[in-house]
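Missing here is one protein chain; the remaining ones are kept as they sit in the complex.
Per-chain residue numbering starts at 1, and chain names A, B and C are given in the order in which the chains are listed.
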Amino acid sequence: MIIEMGTTATAKQIEMVTREIKAVGLDFQINEGRERTIIAVLGADIKKTFDPQKFKALPGVEDIIPISKPYKLASRDFKSEDTVIKIGGIEIGGKDVVLMAGPCSVEGESQIFRCAEVVKKAGGKILRGGAFKPRTSPYSFRGLKEQGLHFLRRAADQFGLLVVTEIMSVGSIKLVADYADILQVGARNMQNYDLLEALNSCKKPVLLKRGPSAEIEEWFCAADYILNGSDTPNVILCERGMKTFERSTRYTLDIAAVPVAKRLSHLPIVIDPSHAAGNFRYVPALAKAAIAAGADGIIVEIHPEPKRALSDGAQSLTFSDFARLSEELKVIASAIGRDM
Amino acid sequence: MIIEMGTTATAKQIEMVTREIKAVGLDFQINEGRERTIIAVLGADIKKTFDPQKFKALPGVEDIIPISKPYKLASRDFKSEDTVIKIGGIEIGGKDVVLMAGPCSVEGESQIFRCAEVVKKAGGKILRGGAFKPRTSPYSFRGLKEQGLHFLRRAADQFGLLVVTEIMSVGSIKLVADYADILQVGARNMQNYDLLEALNSCKKPVLLKRGPSAEIEEWFCAADYILNGSDTPNVILCERGMKTFERSTRYTLDIAAVPVAKRLSHLPIVIDPSHAAGNFRYVPALAKAAIAAGADGIIVEIHPEPKRALSDGAQSLTFSDFARLSEELKVIASAIGRDM
Amino acid sequence: MIIEMGTTATAKQIEMVTREIKAVGLDFQINEGRERTIIAVLGADIKKTFDPQKFKALPGVEDIIPISKPYKLASRDFKSEDTVIKIGGIEIGGKDVVLMAGPCSVEGESQIFRCAEVVKKAGGKILRGGAFKPRTSPYSFRGLKEQGLHFLRRAADQFGLLVVTEIMSVGSIKLVADYADILQVGARNMQNYDLLEALNSCKKPVLLKRGPSAEIEEWFCAADYILNGSDTPNVILCERGMKTFERSTRYTLDIAAVPVAKRLSHLPIVIDPSHAAGNFRYVPALAKAAIAAGADGIIVEIHPEPKRALSDGAQSLTFSDFARLSEELKVIASAIGRDM
Partner (left out) sequence: MIIEMGTTATAKQIEMVTREIKAVGLDFQINEGRERTIIAVLGADIKKTFDPQKFKALPGVEDIIPISKPYKLASRDFKSEDTVIKIGGIEIGGKDVVLMAGPCSVEGESQIFRCAEVVKKAGGKILRGGAFKPRTSPYSFRGLKEQGLHFLRRAADQFGLLVVTEIMSVGSIKLVADYADILQVGARNMQNYDLLEALNSCKKPVLLKRGPSAEIEEWFCAADYILNGSDTPNVILCERGMKTFERSTRYTLDIAAVPVAKRLSHLPIVIDPSHAAGNFRYVPALAKAAIAAGADGIIVEIHPEPKRALSDGAQSLTFSDFARLSEELKVIASAIGRDM
């Protein structure tokens, strides 16, 4: 249920509405838009306890809009203006296309510093790198853990970059948030609701990867789990490929997720061409497609020596391939009226 | 890597082998089979630090078998005999086909007691019911939490049943394990490695649902996360449907998962026809197919009044449909030489 | 649009209705049920040219039922009673479960005669075998063509079996129909509308395989292409596996297609476990599941020496495995009150 306040509604009127919502045992979330304030009413019992007629009669209320979608806070209905996430001088979801890159796993100090230097040179703004690695097999390399976070932070600081890294458990949120600027929820954890809800009190933006078998609607619902309770809409959507029958790529990049997300949600969306492709040869074409389709950013895996990578070597770009790609991406960004 | 000890190997020889494994910084797990002992050597660095020649030379060692599969402990290579999980007088994975049933969510005391009575009458051994409910939308009913566990336990005890219920977070393992006999990992959490690993020190068996986009191999890897560190192979596999393009059912039941699991793994496998179908009309046919295919059990959703269910009403059987189905299942079990 | 005639409607009244349908430029098909006659009105312009009020007023008409499904003739709405296809003394869709078996390709006279003998001994009624083989690669073995048909017919006749074989082109319908009792449309041709329509004037029953990415609704539409113009509902549905992400089987058998088809259509349905599994080890479990789920028949690949088969050897059963399976299937058929 969405309560649309009138364009001249006062703070006092808004407060009265929210008081009434609480009085019937429901939750709410407010979006102060440029023109008017929108209040989303939330709660499992909403159909039973919310009386639209009563609320429509309150002063300052213009309209009550029932929403049949299972997600609310991530929707354009709740917030019609694009969300721009501002962090450390960077805007995600604004005019600029943001380049994020780095190795799959932080493997050591020198490796991550070399990557950071290359990312900076290429015009990248954000350094990626895994310290806690979710691996299909428990016997694979699972990251340097806190030491990896430490290297990552220092490398990013040295070259004036921000840090995005994966968070795998509720227990490590505090630790990871101490080092990272953006917390990444991996594809396998997209419906780990325990983790999503724990993140909604975290003040840092969350990069939410789409699960390999998640419908777009389920992905937006997962975003709502994080947004529900947050002060600010701080979720960045990230498409990284669907599980399908095709085997020439690791996953199938759903490029249409970009225009679909832009239409139905106000949240920024970035593309991870590396996991989708699973093969470095296809990464440049997917990255270019993503920007042309309107993505707000790209998150790419690079490695000083892909063949020796402890994880995901096959899909990592060499430094020189990455440098060339970043130049091509700038040209495409500019062709669609954006900067990178 | 699998170390196959000779049939006459002594406890001392086995101990020497495990000491050597620890000495090179690796882990291991032992399977004492009827004929011989098998030792799985585990660890991310195994290729670097394990020298097969050296181990082959140790007394009592018959052979060293490299395993290319990403899972080891769940595999038939590690344990050729079927695992039978014994709990509260019941055997899962043995000769009997085990019937588990109950409501999607525990909604109240009377509802779960009525269900338990019906399950018992139908020959069921285990009562299912959700107290913590993972829901796609955060605004749906999410369970009665601890009160639900309490009702569930009392209902089961009253009718001499065991309890299986879902565990959604590391933080609630202790609580749920206090009430339940079997802990269920839901499909969405199949690759929540943080949760899986926390479960490997839990003494209770785990019913591991296959994720809707998980390949069978990934599912077995998830089992290995739980088995790695457990004293006993206490995982029950549960197939509940794949995400596909077909829309006349909620998911596509992968009935072939039964013979595939039986061939490649020693773990018991049960089928959840309710979530797969998403429609009560199709549940009986899927349940019958599952038993004919060789499943070790069935886990079915029932409800006193499916139309009023707070979750999954469309796929819940009425009590009378369930009673009829249980009779049909017994006939099929008997046709393939099993009891129910 | 479905016109339901009253239970006492006369032949003359029915004729008047059909005359009116033709008068407005539409087609129709009649189902004379046990209780009443149903007339399906067909045509692309139906919404524009059919006036329900006018038809409702005609004598003998009881009701006009708009059908929103894209298929009509294959639906239970058009024909509520199960269709039983009678051919050469066999009934498909009746009380008996029909066993069909044979090699993927007819490779020679001796091979097909040996197979026919084994099929007969096992209680099989229909001999399968490919003479025209659709192959993914144009460089694979593509069948013995007419000579294969000739061997197939003679082998079947020798052992009192019927013949089902694939038809790949409009041009060969006459030739194939001269030799075969049932014409099979392969999965790749399920939406080859040119072929489907050419078959609707053929007097022989058609076994219509579901395409590997066809939704069940599309499959029923394909059946309508054949039924539209046929005198009798002579289509046998055949599920043979869907294209999914799972790789441990060749395709994913959609076992739920059995109860879905039984609910929404009056046509018989058989299961092909061999193509679905792609691995002989999994064929028995799938075959048993199919019968338990209510399939009207099974079509299985067998071969005297699977390892030397020119096509699909990996999924073909040996004669002894097939003999054993047929015994198991009879027990399951009997457990659900059918014979085989």
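The definition used in the following text is that a contact is a pair of C-beta atoms (placed from the backbone, for glycine too) under 8 Å apart; a residue touches a chain by one contact, two chains touch by 3 or more.
Please read these numbers as outputs of a predicted model, since none were measured by experiment.
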item	value
Contacting the left-out chain in the complete assembly, out of A:64, A:155 or A:290	A:290
Chain not shown: contacting residue from C:4, C:218 or C:328	C:218
Candidate in contact with the missing chain, chosen from C:2, C:16, C:30 or C:46	C:46
Which of A:200, A:244 or A:311 contacts the chain that the document leaves out	A:244
Residue ranges of subunit A at the interface with the undisplayed chain	213, 215-217, 242, 244-249, 252-256, 258-260, 262-264, 276-277, 281-282, 284-286, 288-294, 328, 331-332, 334-336
Those residues of subunit B which, in the complete complex, touch the missing chain	243-245
Residues from subunit C at the interface with the omitted partner, ascending	42-44, 46, 70-72, 134-142, 168-171, 188-189, 191-195, 197, 211-213, 218, 221, 224-225, 228, 243
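Following the convention adopted for this analysis, only the chains that are shown with their structure count from here on.
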item	value
Top chain pair, ranked by number of contacting C-beta pairs	B-C
Chain centre separation (subunit A, subunit B; CA means) in Å	33
For subunit A paired with subunit C, centre-to-centre distance based on mean C-alpha positions, whole Å	48
Residues of subunit A touching at least two other chains	243
